[in-house]
Structures are given as structure tokens and as C-alpha cells.
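One structure is given here, and the rest of the page talks about it.
The other protein chains are all here in position, but one chain of the complex has been omitted.
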Amino acid sequence: MVRPDQRRPEHLRPVTFQTGFQKAPAGSVLIGMGNTRVLCAVSVVEGVPRWMKPDDPRGWLTAEYQMLPGATADRAPRELTRGQISGRSSEIQRLVGRSLRATLDLTRLRGRTLYVDCDVIDADGGTRCAAVTGAGVALELALLKMLAAGALRDWPMTRQVAAVSVGLSGGEPVLDLCYAEDCQADVDMNVVMTSNGQFVEVQGTAEQAPFDRAQMDRMLTLAEGGIRELFRLQREAVEGAAAGRP
Amino acid sequence: MVRPDQRRPEHLRPVTFQTGFQKAPAGSVLIGMGNTRVLCAVSVVEGVPRWMKPDDPRGWLTAEYQMLPGATADRAPRELTRGQISGRSSEIQRLVGRSLRATLDLTRLRGRTLYVDCDVIDADGGTRCAAVTGAGVALELALLKMLAAGALRDWPMTRQVAAVSVGLSGGEPVLDLCYAEDCQADVDMNVVMTSNGQFVEVQGTAEQAPFDRAQMDRMLTLAEGGIRELFRLQREAVEGAAAGRP
Amino acid sequence: MVRPDQRRPEHLRPVTFQTGFQKAPAGSVLIGMGNTRVLCAVSVVEGVPRWMKPDDPRGWLTAEYQMLPGATADRAPRELTRGQISGRSSEIQRLVGRSLRATLDLTRLRGRTLYVDCDVIDADGGTRCAAVTGAGVALELALLKMLAAGALRDWPMTRQVAAVSVGLSGGEPVLDLCYAEDCQADVDMNVVMTSNGQFVEVQGTAEQAPFDRAQMDRMLTLAEGGIRELFRLQREAVEGAAAGRP
Amino acid sequence: MVRPDQRRPEHLRPVTFQTGFQKAPAGSVLIGMGNTRVLCAVSVVEGVPRWMKPDDPRGWLTAEYQMLPGATADRAPRELTRGQISGRSSEIQRLVGRSLRATLDLTRLRGRTLYVDCDVIDADGGTRCAAVTGAGVALELALLKMLAAGALRDWPMTRQVAAVSVGLSGGEPVLDLCYAEDCQADVDMNVVMTSNGQFVEVQGTAEQAPFDRAQMDRMLTLAEGGIRELFRLQREAVEGAAAGRP
Amino acid sequence: MVRPDQRRPEHLRPVTFQTGFQKAPAGSVLIGMGNTRVLCAVSVVEGVPRWMKPDDPRGWLTAEYQMLPGATADRAPRELTRGQISGRSSEIQRLVGRSLRATLDLTRLRGRTLYVDCDVIDADGGTRCAAVTGAGVALELALLKMLAAGALRDWPMTRQVAAVSVGLSGGEPVLDLCYAEDCQADVDMNVVMTSNGQFVEVQGTAEQAPFDRAQMDRMLTLAEGGIRELFRLQREAVEGAAAGRP
Partner (left out) sequence: MVRPDQRRPEHLRPVTFQTGFQKAPAGSVLIGMGNTRVLCAVSVVEGVPRWMKPDDPRGWLTAEYQMLPGATADRAPRELTRGQISGRSSEIQRLVGRSLRATLDLTRLRGRTLYVDCDVIDADGGTRCAAVTGAGVALELALLKMLAAGALRDWPMTRQVAAVSVGLSGGEPVLDLCYAEDCQADVDMNVVMTSNGQFVEVQGTAEQAPFDRAQMDRMLTLAEGGIRELFRLQREAVEGAAAGRP
């Protein structure tokens, strides 16, 4: 079973973080996972959503996810053209928001909302995981900027978060599938973990061929290894940016 | 840790299937799981979605999920009022569709689309799982009717499908949470399985407090037990309906 | 001229009221008129619509009407799919709202809005009349519950309201048309009356063959008789529910 | 009981028809009923709606109704701003369409659709009746033009149609209410008749104070008289236009 | 190069202003420029748009532009049918709003918003220029009425505004193109000027054949002459209306 890029089953694609890619947001990163690239930006907006009660001490974090039309081999019409967000994008942006909120003590945001915008530049599989992982870095950069500007009293981010996809290909688990692999795979599982080794989200889907308990265990193990590597790369990116490297 | 209805952690709520509840659809069931009730109906429509290529030999199955406004303690405005399906409903109906398609050999539907409508009458937690489990019965009834009418050549449903929620409450896994438990739980996991003992979907979400690998294992074990019980009850319901009992 | 179910021209179809069908709303009824079944629920919401002036002493009542997709022989796409309520549903829910408001002294609602949700389970003609008649019962049940809970000072419902359809079939007036009759009829008239013998709405439509004054008179007489019977059945349903019978 | 303009209860407001007001449509009329003015235009479009079956021998007629923002004392926002047609406009345009179709043998339209556009310039009560009455003239002018152009083989309009409002004011029936009267009236009834003396639509609504059978009879008699006068004025307008008078 | 109506290149079409055409708005004009006719109405609404800061001393003026379906040779579907304003209409109403705001000292509107509604009755080219020119008159009439009613302390309109189209036809500049000319022209330029001889908007578009600097100069000269004539006709219309002539 040879992978399109000769990777071993347990290897990630090359990962890059280009920090500060967009100028205006408090934090921004262009993450690359192989040929998948997602622009992640975190903006700070005063106030909280209307559904929060006036006495709620928390701030909030919400995420939006969209693909640029040119991100896929065949141009994908903008969701704006239809006037409605697609079910897929809606599902993904809810996942990204939940994943990032799991890293935060929201009460420390002091009445502000963080908007996390994930816009896919190039889509080659794993865009939702790249969005979570890139946004994890953009979020930390934004909070560092807020802290430096005196907008935070206490550091609100209690842990890192990252995500990776795993799949079953020919019955064998493989890590971080590119689009060609994803189309062939029997199972597609997205795993989101925090740096204290716990799951935030586990989403396994098997429309083609269901999977048994043993396969699930092997996929989770593979995912854990990949995410640990992502935590290390995220740390390097944040430290590089703090040290003034793009 | 006492549950609101004194159930043991590994017990389902009482489950009922009222078959033939709606007159026009090929198959329909009003499923009750405790105080949660969902009307599941399967209608047969000639033709397949436009995105399917002309030479695709498959039929299709698609699902829609909505809550009636009076299903919740506080009346919930119809999504039609806003003109857009909510992210939550969109996510759920995609889950229901994938789960049911996993039971079918779509090539045997012979150019037809099955519409699965899941409308929540009363919502007391676990509506998406009730929708999958009820729709599993409505689907089998619809196919039996099609078979009797000569609309099918070969039986397309290769296995049963059912779903249940599990959660972590005070660190301990509990099965089939009602709404009050769901609000308190740290983790909310929905598990969809087929009757050959494999997973179709595993969706664990832990916005409040992430969960570790051991907890995940215990939750999956609990879910498997519950779903096996649901398979038995589904069989009784289908056989009862075939024998002319509502 | 034989009717599909051998009814005499002046006879209603069998009418049933299943009270308390839905758990959360203050009042709810599943009304059956022959094979037509409509779930009517009345929910109480604090506050009044924004268009009401701050010094308006009235509460308000508003209605919504939708058909479940499986209510008709051919599955009808949800209006949500198109993103807009249909002209037909809009017209019907305005009729239901006006009809029920005609029974109320709105000033006695004390700043609350009653939402009347009418969802058609099975459609076999006369759904708007069933909606008015069922909602009339659900409204009374909701008000009784509010009264018992101390939410009302004075009883606001000054009379009953019910509705029935009449038509001209082969030049002869017939009462309470089922769908097959409705399709054949030259005229379709919906009559809404209050229990003091007055009309709230008379809507006669004759796209196929207009009707003269004498025919109109005969149709109104037929409708009056049918509605009086409905008043009696409504009273039984409310009293049965008060006595604890479903 | 004195009316704002000293009219007797059974008198219409002054009625004017300015034919050919708009240049492009096959027929167009600016009708004035007192201070209410509605621009009615009939355009001919090849083809029929998609819901008509291919073997349906009929053409079709459909109507649209909108108010210009400046038609009312307080500027009314365009329905386009909200992105949805209002329930009221939807109801009215369905009424106009049904009323005009009742005058036609649709099979003689030979595969064409007539669009009837009713745009209210000034609204002072009775706009839907003015729309029907004006459109009745515009339709006849359009058909005459089609006939002259050889687009019709047989004359399809078998009778005239006109409409008027009646109401109960202080318990007494009055004809053709202006806006100030309409606001005060207990009952608002719109009556649409054809020139062979039959009803197409009777829509009586009594949110404030229901009406009894005797009152209904008196209102219908008043309406019949008014509509007969409208038929006479429509004839003059069509003949004047045929003779080249605007 | 003969024009369809034998006009000389530098001549306007006949221009008419029917003031007070619509009853309710503070100012209204039906402008005719040849066969193009646009109903322009200015309504006064208390309050300013939400995007204006509370301490902004200005009132506001906003414009809306729509074509009636029957304005064009082939009936144009309402933009409401699609649920969205078209790019063209959006562009035009922004142009009209900017043009009229350029004549006003907005601080003198004292917390009010003027709505300028431009509805095209007949479209034969140049509708956006007719809208600006007609709305210029309707605005002055509305302000005169506000002044008379004591709603203004100081006169806010510091100059007139009018607009005309110019084009290149066979390489030669022509003024005020009708639709037939517009379709043939290589360049379509709309020029908006104020009565102190300055440009508010210059919009030249040349999809077919770009134009050089010398041609642009000649077009601007032609436009200036036409607009000066429009200023004179606007003055006559306002003075006529003030003197009680329609």
C-alpha cells in the first residue's frame, strides 16, 4: 500500500506556519499541511453575542470557515451565490469554534468576542484539521498581542489544540490523508486534541465501510502521535513569531 | 450519582415504536425514547439528485431534520422564519442520511430517491439518535412496501442501524442522556452502529472538559450495549408491523 | 351524487381530539377530521410583537401553519428548502390568527403573546378548517393552564371558534370536503364562526365555475350546521381534558 | 353616520381609467377609485409555468401585486428590502390571479402566459379591488391587441370581472370604503363578481366584531350594485380606448 | 449619422415634469425624458440610519431604484422574485443617493432621513439620469414643504443637481441616448453635475470600444450643455409647482 507521496502511514505531510500573513487581525497564520493551505485570522471585537445573558461573565469565541472558489481543482461556486452557508461549512466552523473554546478560560476575555476566520486557499484534504491547527497558533498570537496592549489581565489560554485526520485505507490506518487518499478511504476520522492529552472532538464517519472497535483504537493511536508532532510545530511557530520571524 | 429517573448508568429509557403513524409515506414511525418523540417518515420519489452523473447506477437516500416549535420547553422559532436551516439541523440531517445509507446497497434502489423526514415532536435529549433509530425502522417498512408492490428486484437493506448517546457525568459514563443530564454532562458522544457490530459514526464533543482515551473506551462499550438492545426492539417493531400491529 | 365515503351532503367526517399530544406547549391537540390530522399547539411567550406601541394594553396571538413533507400523497418539499413561506401557508396562518383573536379579549393576556402552531400530519382536505377548530381547543386548554398557574386575572376567551369547508359539487352544496371531493368541486368555501352564531371569516373561491347568490346561501346554511356540531365536540374535548382524559 | 366625503352608503367613489398609461405592456390602465390609484399592466410572455404538464392545452395568467413605498402616508419599506414578499401581498396577488382567470378560457391563450402587474401608486383603501377592476380592463385591451396582431384565434374572455369592498360601519353596510373608513369598520369584505352576475370570490373578515347572516346579505346586495356600476365604467373605458381616447 | 428621432447630436429629448404625481410623499415628480418616464418621490422619515454615530449632527438621504416589470419591451421579472436586488439597481441607487447628497448640507436636516424612491414606469434609455434629474426636483419640493411646515430652520439645498448620458456613436459624441442608440453606442457615459458647474459623478464605460482622451473631452462638453438646459427646466418645474401648476 504505497501512499501518493511515498509517506509512511504514520507520517504527517510537511507543515508550515507563515505568521502575520494578514495585517489587520490581532493574530494571523497561513498554515500549510502539504498542498492544503488555510489562512487563519483572529480578530477581536468588543461585546458578546446577543444570546448571552447580561450577567454572563464570559467573553466568547466564534469561528467562520469558507473555501475560496479557486481552492479546488474544479472551481467551487461561492456559498454567497446561493445566499446560504452550506451544511458542510456550517458543520466545520462549529467544530473549529468548539475546539478553540476548549483551550480558553472564556471569563478572562472580559466582554470581548474573538472571531476566528478560516479561509481555505488551497484544498488538498484535511482542511478542517488544518483550520483548527492554524487557528490554534493565530489565537495564541492574538492573545499575546492583547496581553502586550494591556487588554487582558490574566492569560486565558490554558492549553494548545491541534487536529489531524486519520483514515482506513485498504483496512490499514493512515495519518493525515491528502484529497486523493481521502476519496479512496473507507473511513474518515477527524481527531481534535489538547496538549494535556485529551480529546475535544472525535468524529469518525464511515459511509462506505463501517469500522470495528480495533480499527478505531489503531486510528486513535495514530492520531495521537500526529497531533503531538503538531503541538511541537505550533510551539516553534509561536516562538518564532514572538522572536520576530515570519 | 443518581439519574433524574433513577435509571442505572447502562440503561436505556423506555423505547416505543408507533408504526404507520403518518398515512402517505411508504414507511412511517413515531419513535419514543423516554420523553423524546420523533416522527420518522420515508417517502419514495422517482429520480436521483442532479449532482449524480447520468451513468451512476445508484439510487439515493437523503434526510431532513427539523424540530416542531413546540418540541422544547421554550418555544423555538421555526428555521423558516429566518429563511435558513440552522447549522445544528444541517449537521444532524447529514448524520442521519449517512447513517441510513450505510445500511443500503444503493444500486438496488433503481433510480429512486428515498426521503427520510425526521420531525421532532417532543425534545428531551437524544433527538438525533432517536431520529436514526426510528428512521431505521421506517426505512425497512418502506422497503417492504416497495418490495410488495414490485418496485424492488433485490432487497437493498443489508443490515440494521441504530444510534444512542453516551456522556460523561461526574467523570462516569452514562447511557442515553435526557435533556437535563445532557446539559450537565462534560462530554456528549453520539454513536451510530450497524447490526454487524461496526461503527458508522462516532461523534464525541467535549467543549466543557476534554476526555481521555480510557473514558472514551468505556463510553464506547456502554454505547455498544445500548445499541444492541435497540436492534432487538427495532426487529420487534418491524415484525409487529408486518403482522399488522401498529 | 355519491360521496367517496357515502356521507350525506350535510354530514361531517368523524372528528377526534387527542389533547395533550405534545408535552411542552401550554395547550396541544391532535385533531382528526376524517383522514386529515393537524397538530395544534399553543405556547405562551412573554412580550408582544415589536410593531405594537408601548402603551398598547393588549397581548397578542399569532399563528403559524406548515405541512409536514409526508402529509400529502406525493412528498411536498419543505418551504424551508426554498427559504420562503409559500403564499398558501402565509394566507392560511393569517386566517388562523385572525379567527382565534376573534375569540379573545386581548387586553386580558397581560403583555404576553400566544403562538399557535398548526402542523399538518396528514392532509386529506380541509386542513385550514381543522387547524382553526383544533387550535380553538388548544387555546382553551392553554388558557386554563395559565389560569391555574395564576398567569391570568380574568378569563379572556369570550366564545368558541370553529371552521368548516363547504363546496359545490355538481351544483349541489356539500359539507366538509375531503381532498378527492375538493379537487372536483366547482367552489371551495371556508367558513369560520363563533359560538354566538356570527361569522369571523367567509372565504369563497370559485376559479372553475362562479356561484350565484342562492348557492351561496345554501352553502352558508350547511356550514352553520356543521360548525354547531363542531362546537359541541370541542366542548366535550375540553371537558374531557379537564377531567384528565386524553 | 356621515362618510368622510359625504357619500351615501351605496355610492362608489369617483372611478377613472387612464388607458395606455405604460407603453410596453400589451394592455395597461391607471385606475383611480377616489384617491386610490393602481397601475395595472398585462404583458404577454411565451411559454407556460413549469408546473404545468406538457400535454396541458391551457395557457396561463398570473398576477403580481406590490405597493410603491410612497403609496401610504408613512413610507412603507419595499418588500425587496426584507427579501420576501409579505403575506398580505401574496394573498392579494393570488386573489387577483384567480379573479382574472375566472374570465378566461385558458385553452385559447395558446401556450402563452399573461402577467398582470398591479402596482399601487396611491393607497387610500380598496387597493385589491381597484387592482382587480383595473386589471380587468388592461386584460381586455391586451387581448384586443393580441387579436389584432393575429396572436389569438378565438376570443378567450368570456365575461367581465370587477371587485368592490363593503364593510359594516356602526352596524350599517357601506360601499367602497376609503382608508379612514376601513380602519374604523367592524367588518371588511371584498367581493369579486363576473358580468353574468356570479361570485368569483367573497372574502369577509371580521377581526373586530363578527357579523351575522342578515348583515352579510345586506353587504352582498350593496356589493352587487357597486360592481354593476363598475362593469358599465369598464365597458366605457375599453370602448374609449378602442376609439383612440386615452 | 441620423438619430432615430432626427435630433441633432447636442439636443436633449423633450423633458417634462409632472409634479405632485403621488399624493403621500413630501415631494413627487413624474419626469419624462422622451419615452423614458420615472416616478421620483421624496419621503421624510424621523431618525437616521443605525450606522451613524449618535453624535453625528447630520441627517441623511438615501435612494432606492427599481423598474416596474412592464417598463421594458420584454417584461422584466421583479427583483423581489429572486429575493435580491440586482447589481445594476444597487449601483444606480447608490449613484442617485450620492448625487442628491452632494446638493445638501445634511446637518440642516435635523435628525431626519429623506428617502428618494425612483420607480421606472417606462424605460427607453437614460433611466438613471432621469432619476437624478427628477429626484432633484422632488427633493426641492419636499424641502419647500418641510420649510413651510416649520420642520427646517435653514434651507439645506445649496445647489441643483441634474444628470445626462452621452455616448460615442460611430466615433461621434451624441447627447441623451434613447435605448436603441444606447445598444449601438460604443461608449456609455453618465455625467452628474451641480448648478455651480462642477461634476459630482462621471461614469464612462466602454465595454465595446475604448475611447481616447479627446473623445472624452468632447463628450464632457456635450454633457455640460445638456445639463445646463436641464437646470433651466428644473427651475421652471419647481416654480410652476410653487405657483400651483401641476
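Per-chain residue numbering starts at 1, and chain names A, B, C, D and E are given in the order in which the chains are listed.
The rule is short, and it goes like this: contacts are C-beta pairs under 8 Å (C-beta built on N, C-alpha and C of every residue); 3 or more make two chains touch, one makes a residue touch a chain.
This structure is a prediction, so every number in the text was calculated from the model and none was measured.
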Visible chains in contact with the missing one: A, E
Which of E:E10, E:D56, E:D182 or E:E201 contacts the chain that the document leaves out: E:E201
Touching residues (missing chain, whole complex) on chain A: 21-25, 28, 35, 39, 41, 43, 45, 64, 66, 68-75, 78-80, 83-85, 115, 117, 119, 121-122, 124
Footprint left on chain E by the chain that the document does not show: 84-85, 87-88, 90-91, 93-94, 98, 101-102, 189, 193-194, 196-207, 210-213, 216, 220, 224
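The rule is simple: only the chains that are shown with their structure count from here on.
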Shortest contact path, chain A to chain E, counted in steps: 4
Touching groups left behind when chain B is ignored (all other chains fixed): A | C, D, E
Same-residue or different-residue interface between chain A and chain B, half as cut-off: same
Chain whose Cα mean lies nearest the overall Cα mean: C
Mean-CA-position distance for chain E and chain B (Å): 59
Euclidean distance of C-alpha centroids - chain B vs chain C, Å: 32
Computed distance of Cα centres, chain C from chain A, in Å: 51
Residues within chain A bordering two or more other chains: 83-84
Chain contact graph, described as a line, ring, star, complete graph or other shape: line
